[in-house]
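Here the complex is missing one protein chain, while the rest keep their positions.
After this line comes chain A, so read on.
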Amino acid sequence: MPGPAKPPSAKKELLRREAVRCSSFQSIQSNFVLRNQESRVSVLERNNVKLSGSGERSMVFAHGFGCDQNMWKLVAPAFESKFRTILFDHVGAGGSDLGAYDSAKYASLEGYADDLIEIGKELKLKGAVFVGHSVSAMIGVIASLKDPAIFDSLILVGPSPRYIDDGGYVGGFSRAQIDELLESLADNHLGWSAAMAPAIMGNPDRPELGEELTNSFCRTDPDIAKEFARVTFTSDNRDDLQRVTARTLILQCREDIIASENVGEYVKQHIPHSQLVMLNATGHCPNLSAPGEVIAAIKAFV
């Protein structure tokens, strides 16, 4: 018995649409499940928040692209006597809850800033000090604009509102260079992520110890690292700078290829109540290479 007359191509199209509808429905469902899980895991667990120190004021340390809160291990302890120190990992890094990672939410720095605000609310922060390294400097700027009550002081270590050159603005990289960089993340898979695993922080004589520590230190899921790199190096937050109301300290290194001196100068010029301290440290990570200088500059500011 013949079925209802329908051109075969139309039927195929109908089936294809049905399949697409099914698959998008499934992804909506799985998103829903993820979101649900996210709300169940507390904010503090999600971002692996670690509290230490004692004091009236709180100081929040945020790590940049590449590592996790261990970036601050040589700096944060110096403030524990006068501040409550708060360290955390961005979702996708270190000991954060990888299950909470959502490509859509973290497709812009705002997703990370929202997490920072949630941490601030959870810990009932008011007028706290924010210390952000590298990309986290701009995450802190965004968070302070969205909720100005949480932080009254921003300390930006190696900040850059835009990495790619744009007309008269010199970010330090051409679009092609950033594209090459993002491409190489795929090309040198092990270089950027898994190769960082061996024996980090470990005692070479006791590899099992190293292994254990490795798993909670500078571990990055390769796919998340790729997306974080894209968000970081294609961000443009220049327009946000002039709206900052918190008093701001910029710590600028010498010979920093990621955030060069002219970029630090640009940030200083555009954030109303800001001052810039030039460090003698070279490279992009003075918090590790010159912790004493960083500590002294922060102490002088707060």
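In this text, a residue touches a chain if its C-beta (ideal position, glycine included) is under 8 Å from a C-beta of that chain, and two chains touch if they have at least 3 such contacts; residues count from 1.
The rule is short, and it goes like this: contacts and distances are computed from a predicted model.
This complex has a chain not shown, and the name its UniProt record holds, of "Xanthine dehydrogenase family protein subunit M", "histidine kinase", "Predicted small integral membrane protein" or "Nitric oxide reductase NorE protein", is "histidine kinase". Checked against the full complex, the one of A:I258, A:I271 or A:V294 touching the unshown chain is A:I258.
If you put the hidden chain back, the residue from A:M71, A:L154 or A:V244 that touches it is A:M71.
For the options A:E45, A:E122, A:D166 or A:E180, the residue in contact with the chain missing from this view is A:E180. By the touch rule set out above, chain A reaches the unshown chain at residues 1, 3-4, 11, 14-16, 18-19, 22-23, 64-67, 70-71, 73, 134, 173, 177, 180-181, 184-192, 195-196, 198-202, 204, 218, 255-258, 282-285, 288-289.
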